[in-house]
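One chain of protein is taken out of this complex; the other chains stay put.
Up next is chain A:
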Amino acid sequence: MFKPKALLLCSIAVLAPGAQADPLPPDATYRPPPTQPFSEVKRMDEQQKAAVMQRQAALLGERYDLADRPLPGVMMSGGRKPVQGGARVKLAAGMSWDRLASLGPEEIRERDLLPQGFRPLPHVKQATGGQVFPQRQIDVIASLEQRDLRRFDVDMDLPDHLTPEFPPPIFLTTHPELGDVSRGQALTLRNFYEIMNGIITPVQMEGLRLLLTPFPQEEFNQTEDRKVAAPSMGVACLDCHTNFHTNAAFHLTPDVRPQSARFRLDTNSLRGLFNQQIHGSKRSLRSVEDFTEFEQRTAYFNGDHVSATRKGVHLPDRPNQVAMMAQMQNIIDFPPAPKLDVTGRLIPEKASAQELAGERIFNGKGRCAECHAAPDFLDNRMHDLKLERFYKVGKTVNDQVALPDGPIKTFTLRGIKDSPPYLHDGRLPTLADTVEFFNLVLGLKLSQEEKDALHAYLLTL
């Protein structure tokens, strides 16, 4: 008599424990191949786009006060954009920051009082994900390189005034006397040589050329699985890291699966990389070289080397190309912080009483310096802030499942006023929001006066 079940059990017994076949879906790790012709996908994406953007705008509007309210007299380092003021994360009706901070994590979680703006921020279109560029970058690249960075399915969701100045200034460790060497332009393949000729070395120049050279990327390539109208030349490193800073372009973390659980990643600045020992919010890669070599399969292809191979991966040669790209990145300095001395402490004669009070809180009651240690204001570690103490995880918001963030790299606070939005996914629009965030997460119970002082101090870094 034929007994399939017995046979199955028997074979499992023979092969166990290696060959158990769990009934999991087949595409949970790898990117599924497209099932529709490009023209069809494009048509549907375009029809959906307005609704996609509306849904995201509604979410942002619910979470944040997006108004254009600059701090009087406080500009970003290039003097091109004012720094925005005030905490913008919205509180529940009747709640105040001080009341919220006086409650324990359990109570906040049970009563669902954690502001929505403190929770993970979804990508505009979680199901697709991928790189999204701000309009200014799209315009510069279109006019200088005739390359299209515009997606037909999604646009940038953040208003311009809540993103970094564009183009950001460039400060070189090799030429501190020159100040900003960008000449007010965004570096592109068309202008970099003229702008940098004579002030950088041949090796750095070649590194820069490679950092500006577009290579195929998940959404910008020639296959039917792209999100740009015409077959694309691809994306360059500095399309996100404009002038080695950030333009607030974002994508989804390459480091997490499944798709719905992947968190948004706000582009981080490449300033001051030379003094940082771990790279990436999750990957903790140990050198700029390693990150550079692999960024083309992570930022570019969602950490999926299979997809990369299909669409045209660029594998920079380690001893030549990678080394040169890294050497160029390693001469990018932080912006000036003229109120700091050589050890990263405020110079009392140059700082205001409020800034000095802020520094004392930073180093003392606020405990910030325990992770953000001068002079680079980081500790080269990852920390788990355990935000899930404050909210019930697992809720799906705009197709993203909110899960614990887990350990994340401590980002530097040097030049921090230049790089909104804040945290790895850009969930906090202003520095004042970060003060409220850490006041709650670290249980500091700072007074309003102390929070204002801390905020004033962060602006000097």
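Criterion: a contact is a pair of C-beta atoms (placed from the backbone, for glycine too) under 8 Å apart; a residue touches a chain by one contact, two chains touch by 3 or more; residues count from 1.
Throughout what follows, contacts and distances are computed from a predicted model.
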| item | value |
| --- | --- |
| Listed names "Putative membrane protein", "Trehalose transport system permease protein SugB", "Oxidoreductase" or "ABC transporter ATP-binding protein", with the criterion being the UniProt name of the chain not displayed | "Putative membrane protein" |
| Option touching the unshown chain, where A:Pro335, A:Gly366 or A:Pro421 are the choices | A:Pro335 |
| Sole contact to the chain not displayed, among A:Pro176, A:Pro258 or A:Pro348 | A:Pro176 |
| Given A:Ala57, A:Met75, A:Val203 or A:Ala369, the one touching the chain that is not displayed | A:Met75 |
| Interface residues of chain A (partner: the chain not displayed) | 73-80, 82, 169, 171, 176-181, 183-184, 198-199, 335-338 |
